[in-house]
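Removed: one protein chain of the complex. Kept in place: all other protein chains.
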Amino acid sequence: MLLLGAAVVAVIGGFPVVAGTDSYILLLLGKFLCYAIFALSIDLIWGFTGILSLGQAVYFGIGAYFVALSLKINYALDHPTRYGNKFPDFMEWNGLKALPHFMEPLVSTPFAVACALIVPTALAFIFGVITFKRHIYGVYCAVITLAESLILQEFIIEYQAYTGGFNGITDYSNYLGIPFLWFMLAVTIAFFLIARVLTHSRIGTVLKSIRDNDLRAQFMGYNVANYRIFVFCVSAFMSAAAGAMYAAWVGIISYLDTGPVFSVEGVIWTAVGGRATLIGPFLGAFLVKGLEFLLSGVLAAFWQLLVGLLFIFVVLVMPDGIVGSIAHWLRRHRKGTLTQLREEQDLLAHDREHDWQPAGVPRSGEESV
Amino acid sequence: MTMRRRKFLKSSAATLGAWTLGGTAPYYFMRNIAKAAEGDTIKVGILHSLSGTIAIIETSLHNAELLAIEEINAKGGVLGKKIQPIVEDPQSVVQVFAEKAKKLLLEDKVAAVLGCYTSASRQSVLPIFEQYNGVLLYPTLYEAQECSKNCFYTGAVPNQQLDDFVPWIINTLKRKKFYMVGSNYIYPKETNREVKALLEKHGGQNVGEEYAPLGHTEFSTIINNISGSGAEVVFSDLVGDSIVAFYKQFKQFGFTADDLPICTPITTEQEIAAMGPENAEGHYTSFNYFQSVDSPENKSFVERYKAKYGKDAVTNAVMEAAYFQTYFLAHAIEKVKSTEADALIYEGLPGQEFQAPQGKVKIDEQNHHTWLWARIGKANPQGQFDVVWKSENWIRPQPWVPYLYPDKTCNFTDQRVKERLSKPWSVEKNRSGTINL
Amino acid sequence: MALLEVKGLTTRVSGYTILDNLDFSVEENELRVLLGPNGAGKTTLIAMITGQFRPTAGKIHFAGQDITGWSPDAIFLAGISRKFQVPNMYETLSVYDNVMVSLQSDRKVFKYMFKGVTAAEDERIWEILDFVELAGKASDPADTLAHGERQWLEMGMLIASNPKLLLLDEPTTGMTPDGKQRTAALIQKIARNHTVLLVEHDMHLVRQIARKVTVLHQGQVLAEGALDEVVSNKTVREVYLGKGKRH
Partner (left out) sequence: MTQALISQILIGVSVTAILVISAIGLAVIFGVAGVINMAHGQFIMVGAYTAAVIGKMGGNTFVAIPVSFVVVALLGLAVERGVIRWIYDRPLETLLATWGVGIILEVVMKLIFGPELYYVGAPKVLAGSVHLVGRLPYPYYRLFLIVVAILMVAATFYLIFRTDFGLKVRAVRRNRAMSGCLGIDTAKIDMMIFMFGSGLAGIAGAVLAPIKSVSTTMGFRYAVDSYMTIVLGGVGNLWGVPTGGGLIGEGETLLAYKFNSVIGELLVFIFIVIAIRVFPRGIFGYQERR
């Protein structure tokens, strides 16, 4: 396993040395690394803790926008815009006469990077406290996070003088190159290790137990909300870091990077690769995005169709994803088939505590999520 | 000791092997795919979204360009070679535009790229074209205030659509009070800024200005506001879905074109087909081209387009630009007998003329934009436009309109610009032709 | 001073009174059985004690503290563990992990971050697995266990948390007669050093293990005392033990 990991790292790290830095595949590799971290962050909350957030892109996007704004402001200082001014051109289009005061600190890139990491994490903390302390999870959590994502998009488009609006932020010096690729690779490995420590330590077992049965965990004395908030913040931090690197690498940021569609894409990468596994998100992101790049030119009309079928296929046939399925297969072959049937068919499989409640939420759904 | 050392050597050799093999294999694999397709052809990239929200419009541009390439190839191609279109689908996502542009330039080594529709997509690819010195032909009408060495703009700029339109509304329609409705992004905001400047100049009045989110389809509130504003004309720069919903609801709330006409620089035959001619009848659009333009070139263009894409297909101005820019490119390559970018940029494309469906068009020698005709059309019950006014001559494009930016112009023949552009990109990243007067 | 003391507990849900001014207490080291027909409010009482729902009125005291309105996790930390009617565990975790997660320890998030399992804890887990006879399946995922084993595992988890009071809500539901026998023995074993409050339907089982029983009816205590006393109580026989036994 370790060897395989080392080989992958070697391939990615070695690529630009061999192929040169002008290749567009280098651009893709860096992007995919960011996507993989993003998928890993989704895996942490969805795969390991059972919270489905359709707003994970919010944290990715905020991280990306802070960095992009900072780079753009700096770029404009060195390279006067088409209008001949020394502040970002989209501000000029929107009638600003100078860089707004509240954006001046962003001239300092370290400050912007700090913001890119801290602001999303703090936001996730606030959202997490409000959401999980009020026992919102499952479907409701998904829909609320979706709404948040849409609000951020609206906000970015509406306040285009400060965010570049629909056009996004583009045309600034990005960090495309070998050193930054290696840096991203190092960060990816670091996050992978953090995730590994987190999920394989005792806290990881607690998180999984909350995912499996949050009621039981609560009656076992765990403050379920606190655990959820904690992992939500860790996940937001990872997303934000991925977004920050993405902005620095790709050099273009738009409102789509904060939207629900991007979040769902991240969820599907995780699902394809194998949720609740650590390699799954990486594999999923590289595989789906790579295939998309290869096929979307040749099969423009049918690529989306394939994506749709992939969604359904993964859910119906391969809910554990590629890595999960392989692991299952290995386990079965190691142990022989598990033919343990339950002694008694338990017809009373519903927690009857709830039976006396009046018309409530649909049976299948809320509690079991 | 020796054991350990050998082990170390072995493992590092293995790592190195994996490194080189793994790193290069997919790269050369991809490269070979690209090479295999390479024959005795001239490769041209086509970069329009075929999926995602903007595919609604971009697919037709893609179609028009393929039609033109087919025609050129049927007549023997360029320099004796066929044009080979390399089609990429950027999926309406700006980052994908950028990465596909990079792929087209670096891997496919295309002579030029025909592509983009929104300003957002153009802006996302321009830095790449500038860095790798590619050629982009961009067919959309846009807000201007830009000119890049590597981009040729074949769509209209505001002075070609608005400079005559606004005074015409004021003087001919005798309507002075404008209510402006637009989608909330750069193009409508910039256009409305120019309209306001023109209103001031020609004695009109701005009685209201409102923007709806992109993709918005509920206009009752805006219609209520218009109704109370005392407006005599609605100036709309809504785009996409919003156009259709707005015209429909405008009519349903009892407004007719006689009471309150909608004037717009963007509604085409395509949107009228989608909303139904009954909802558009009597409203005005200012454009360089309409499907109803009466010229032999246009008749044959419409005929050929319908023959290829079905009898219900409609043509519009952006498509027409996509169509003739393909010819611009072919003729430019023919002229300089090369696909070298700088040859095309400095000699091939500037000054290139073509008898387009709208009339004779020309790429300006100085600013890379295109000389076009101005027309005002009134929508008729058949879903076409009756041309009620036409400019006497083709109109020179002005990327910087003088009444807003009196001290700026764009001139690639200017010595200062030439000097700047002679430096390599790594030294001078500014590839714009803008100069301060 | 009783270990658990419930005073004037009332619960109303959309007009229905489920618990009606209930007074009830459990002494330390007692094995108490809670009886009552369906709808008597047994499970509701348990839900109230463990903080799953908040009572309309009344107080609950536990080990000298007023725990009314506390959250389930806080009540657990105060020393009350609950066994659900239906086996309720972490399905995808291994049997070992299920017990490990349930061990008594500080449950604060950050204290858990990089903590592993200590040797003492490991020993305790195996001790418990032996106790509930699941040591042989320690690494199997919990959802591969048979129904009876699941019930036992959950009891093992409760023991692991070393509670002051164990609430067992019909732990023999859905078991075979043999399974019931073994469970009864297990409960008696547990009761040797824990306070247990057991909700049970099966009179055979109750006879086997009960020392003191409380009968609930329509949200109130109908009778309380030694099993034989209660069984011979006329009202109890009428409402609960069935007409067949009257003669």
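Letters are used for the chains, namely A, B and C, taken in the order the chains are written, and counting of residues starts over at 1 for each.
The definition used in the following text is that contacts are C-beta pairs under 8 Å (C-beta built on N, C-alpha and C of every residue); 3 or more make two chains touch, one makes a residue touch a chain.
Nothing here was measured: the structure is a model prediction, and the numbers come from that model.
Of the listed residues A:56, A:94, A:131 or A:188, the one in contact with the hidden chain in the full complex is A:131. Checked against the hidden chain, the listed residues B:244, B:266 or B:395 yield one contact partner: B:244.
The residue touching the chain not shown here, chosen from B:232, B:271 or B:320, is B:271. Interface note: of A:96, A:118, A:310 or A:326, the residue touching the hidden chain in the full complex is A:310. Contact between chain A and the absent chain runs through residues 52, 130-131, 134-136, 138-140, 142-144, 146-148, 150-151, 154-155, 157-158, 264, 267-268, 271, 301-302, 304-305, 307-312, 314-316, 319, 347-350, 355, 357-365, 368-369. Interface with the hidden chain, as seen from chain B, comprises residues 50-53, 55-56, 59-60, 184, 210-213, 215-218, 220-225, 227-228, 240-245, 248-249, 252-254, 270-271, 273-276, 278.
The definition used in the following text is that only the chains that are shown with their structure count from here on.
Note: centroid distance chain A to chain B, computed from Cα atoms, is 34 Å. Our note on geometry: chain A versus chain C, Cα centroid distance of 41 Å, whole angstroms. Counting partners per residue, chain C has no residue that reaches two or more other chains. On the side of chain A, the complex with chain B involves touching residues 6-7, 10-11, 13-15, 17-19, 22-25, 27-28, 31, 79-80, 82-84, 90, 93-94, 154, 157-158, 160, 165-168, 170-171, 250-252, 254, 256-257, 293, 296-297, 300-301, 303-304. Partner chain A is touched in their complex by these residues of chain C: 13-14, 16, 18, 39, 43-44, 47, 50, 52, 71-73, 76-77, 81-82, 84-86, 88-93, 97-98, 100-102, 107-110, 112-117, 144-148, 157, 161, 173-176, 179.
Remark: chain A residues 197-198, 201-203, 205-206, 208-209, 212-213, 215-224, 226-227, 230, 338, 340-344, 346-353, 356-358 touch chain C in the complex.
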